[in-house]
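Taken from a larger complex, these chains appear in their original positions, while the remainder are omitted.
Order of writing sets the labels: A, B and C. Residues in every chain begin at 1.
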């Protein structure tokens, strides 16, 4: 890029002393991404940095994300945080960032490129496998289990689906996993889907919801159908899920630590700006929580409402 | 408008026994598509034809149905409303602000929310009728503004009605004792009846049709078209407010990020129900049937466990066929 | 050879022959056992009451409808007309009663639509298109600019475009369905010249009109139809107008009386002073008395319609004062005008008058709905139906019921529906812009009577009309306009055909306005401001 004229300084993106970190996320409106945003903003304040946080409306808007990354690059930030919807399509821009000497920190899921200096992520597949493991225990290793997933093409959607299904296939031969249904993360649509699944499968044992929106839908759908005894396993947190787990309508959920992801992202970015060495990857981990441990300090710290 | 067509069989603006009977017939035809879809699924899946599934279908029609009723008025005037989806989200958030954050009495909060929807409609109406901004653009702008404001007002976080158990009862409770019939469906029915009466029996409705049929002739007949258009948009906005209540009551929380795309579904329900996008024609019953066709198809395809990527393909084809047979039948009738 | 048995053979051959045609619409028998023959080299007039089936017959001839039974033959050869395109290929061109123009395209583009000169099959040769259109227009002596957008033209000019388009096909049979309904006398004369030049030994014209004096002037023979049935065909020269009318309506009509002189005694109800608009009007002033019929005369584009629209607030006004019963009123929208009791019946019923896809009842009650047919916003359907039926009866609107969609009424009956709408609204001041456009002679008398009755009851009426005899007969006084100004207000005694034409053609600054009338870009000479009448 010819426009990288004032990038070398890397200092502040027009804001004097404060280093400017541009974060381009996979999403914006959903609670998970808001939690990442909050974590990043919190840490930035602490460190005296300025962050902006943008993301496309859905996780299939690859082109829009590319436009957002392009626009943020034009501002010559000191560092970029990037959660790629599709690694390959971002590669030219990542190369541009590299040529402008802007360090890139990947987050959420890995970016298939050697440009990012480090990756702050959790393993969605492993987390989904953890959910599968608990589901299997909850239903006693056999019976029908359904999936309500938020997206069938994005990486987080497919990882959270495949991690669950693969674990089941390998470890629970007596569990029949139904065809996954996709509700776009929309609570209402997920609720309607859930009710259809329950109608069509009177012998259903459990439902796994792959993100917060799906989980809220599943909880509502089950409640409205009046069906009892179903084991629900969720993903992420938020007040609705936490409440459901407290009152027993949901058995438990896996959660990643989005707030911490945001924090770690900014910490890594600040280190990169200062030229410090960084490990190849920083794992922010995931946790299983249910009624029994929901009030543990360790769990409480990773839940958002 | 073509010189080549023969007179239509029905009068939509109502009135007269013959006309009403013909009007019924027309709606029965759209209804026939719905019945056919119902019959098909009932045969195809043993789980479809159950009381529980019926209420599930009805329940899933409530939000889109409410939005579609408001949209029907707007479309009959020859306009369009793209703001109902995100506007609904904003109204849901406002409901949370009124009832949870400001702790207003439930009824006051509900009324305030519905009026807030009306106010959004009012602004649309002013932009369209006074500033002469095309409805598509005026409501597109409102859609964007509402989308943003829902996040701003809620601070991008859902507002929970956990302290207000009676709030969710509006949607999921059973007013009819002993029968499993969600209140939400009752609300939709009541609202539809009111809207239907207003559309066919009152001046507001008559002018809605007149403006859509020939706005200039209506104005020259001494009707203050600007004023009435504003009134119609404001009135339609009330349904956005109501839909905001219905969705947040069902979910027990106001979700600021939801709503985008609902406008298209609402418009689709209206159009499948026989209302013409060029205005002057349409009915509430048709809209309800249109909304039911969509939700029945969604439900049935899921019940049949069709892989989801195929569901949309089939949905698209069935809508085409349903509307086409409808057109054929009307021609023959 | 098909032989015409009913008539002795004449020198001219039958060019077009229609035998035994039937056509029904749901609930309406539009034509039954209709026949007609057009000879080469003649102008055949076709007359009949509103809804008699004239337009339907012409639509059959131009391939828009297909007959239920019956045959057509051209030059003695029986044939089937499959569609509008086929009709033009056969040499039959039609000018429809309702325009069929594309408003967003220019005059030239409209004339040659479907036959655009092209290069390399797909590319349009716009220059040739304009040139050919201009040649055609000049050949026809029409006051049109080929590059003007049709939607901008007045109704009269749009009619001219239709005529140019029809003639551009070089047809053998030219059908004109009420071509003069929108034209004033001068323009009618232009059209008649055109027809005379068009008629050659191998061509023929079918001419539909409700204006009898016109038929006398242009037609050779006249075919009369009534209620979808053939009545007779007679030579124009040997038959009186009264006889023709009697055949049409099936009885003798008494000559209606006009109003009885000036009414200086009555109070001035409406006073318009210095009305000006940005587009045309310059200082229009006049007053209107209670119970008076005030005629408005002028050439096309004189500004009569614009004056009316400005008064009722349909168009923006630059300057001017409107006083009603001595009090100045502000009118920003037609709703304000109607609230003050001023109603406007537009000259373009299709665009500004009717809800075409709504039934007769809805149209009749539209204006008065809130005042007369509702309680607390709810509509009294029964009262509305009763009132609509009443008007269908009293105005003799030909319709199967008040639930018929107005789109399916004949042109004249649609006009009556609009009139009924204003009668239902009961305004003190009624501005009727070309109220008898497209109305048959019988109904015209009825409308004249109606106007007189209204005036008798103290209503004031402004009647804009392009038919001078009508203006002369009906008006207490006549306002003559030219180029956006009032050039003279004539008392009934002074008003004659000649005096009106004199003031109607009075032009303050010839060249500029000439250019405007021709639709060309005017060169601003600054002279337009000179000599203004009526400005305080």
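We adopt the following convention: contacts are C-beta pairs under 8 Å (C-beta built on N, C-alpha and C of every residue); 3 or more make two chains touch, one makes a residue touch a chain.
Remember, predicted model here, so these are calculated numbers, not experimental data.
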Fill in: Assembly formula (labels as shown, counts from the whole structure file)
A x1, B x2, C x1
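Everything that follows uses one rule, which is that only the chains that are shown with their structure count from here on.
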Practice prompt. Averaging only over C-alpha atoms, locate the centres of chain B and chain C and give their separation in whole Å.
Written response: 43
Practice prompt. Go ahead and note the Å separation of the Cα centroids belonging to chain A and chain C.
Written response: 71
Discussion item. Suppose each chain is reduced to the average of its Cα coordinates; what separation in Å results between chain A and chain B?
Written reply: 34
Worksheet item: Which parts of chain A, given as residue numbers and ranges, touch two or more other chains?
Response: none
Worksheet item: So in the complex, which bits of chain B are touching chain C?
Response: 1, 3-4, 6-8, 11, 13-16, 18-19, 201-204, 206, 209-210, 213-214, 216-227, 280-281
Worksheet entry | Contacting residues of chain C [partner chain B, same complex] | 25-27, 59, 64-65, 98, 312, 314, 333-335, 337-339, 343-344, 346, 351-359, 361-362, 366-367, 369-370, 374, 377-379, 381, 384-385, 401-405, 407-408, 421, 425
Worksheet item: Which residues, counting only chain B, touch chain A once they are in their complex?
Response: 45, 47-48, 50, 52-53, 56, 59-60, 63, 151, 156-158, 160, 162, 172, 180, 182, 247, 250-253, 255-258, 260, 295, 298-299, 302-305, 307-309
